[in-house]
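In this view, the complex is presented without one of its protein chains, the others remaining in place.
After this line comes subunit A, so read on.
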């Protein structure tokens, strides 16, 4: 048995419409699947040209979580402590950074050249951390 790809990852968002606006209109991702399953809205996005890797934008709430737990998740998320973390790569970190600043995206860490590449940090509207890097070829 060999597993061969990471195909779906999940983060929590507080509002799926606001999440769509951020991930699609600001970050330039594409909607992969947006379907009302009745019990939940299954909403996934992917980077253009890479539909095999999706991110599920899940809203915490009942019945998956009891109301009190959902509140705890929301509180942790908004204080940046929930842990959902996305790493993405780009061909040009400084240009991507400029584009995102122009779109009003919150920058948490300015582009910095490190031994592994040039990268910077942003936050989504809910508190999730995202890191965008232009990686040097691995030695």
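Basically, contacts are C-beta pairs under 8 Å (C-beta built on N, C-alpha and C of every residue); 3 or more make two chains touch, one makes a residue touch a chain; residues count from 1.
In the analysis below, contacts and distances are computed from a predicted model.
> One chain of this complex is missing from the view, so tell me which of "Glutamine cyclotransferase", "Aspartyl/glutamyl-tRNA(Asn/Gln) amidotransferase subunit B", "2Fe-2S ferredoxin" or "AraC-like DNA-binding protein" is its UniProt name.
Answer from the UniProt record of the missing subunit chain: "AraC-like DNA-binding protein".
> What residues on subunit A make contact with the chain left out of this view?
Residues 14, 71, 74-75, 78-80, 87, 106-110, 112, 114-116, 119, 121, 123, 126-127, 129, 131, 133 of subunit A touch the chain absent from view.
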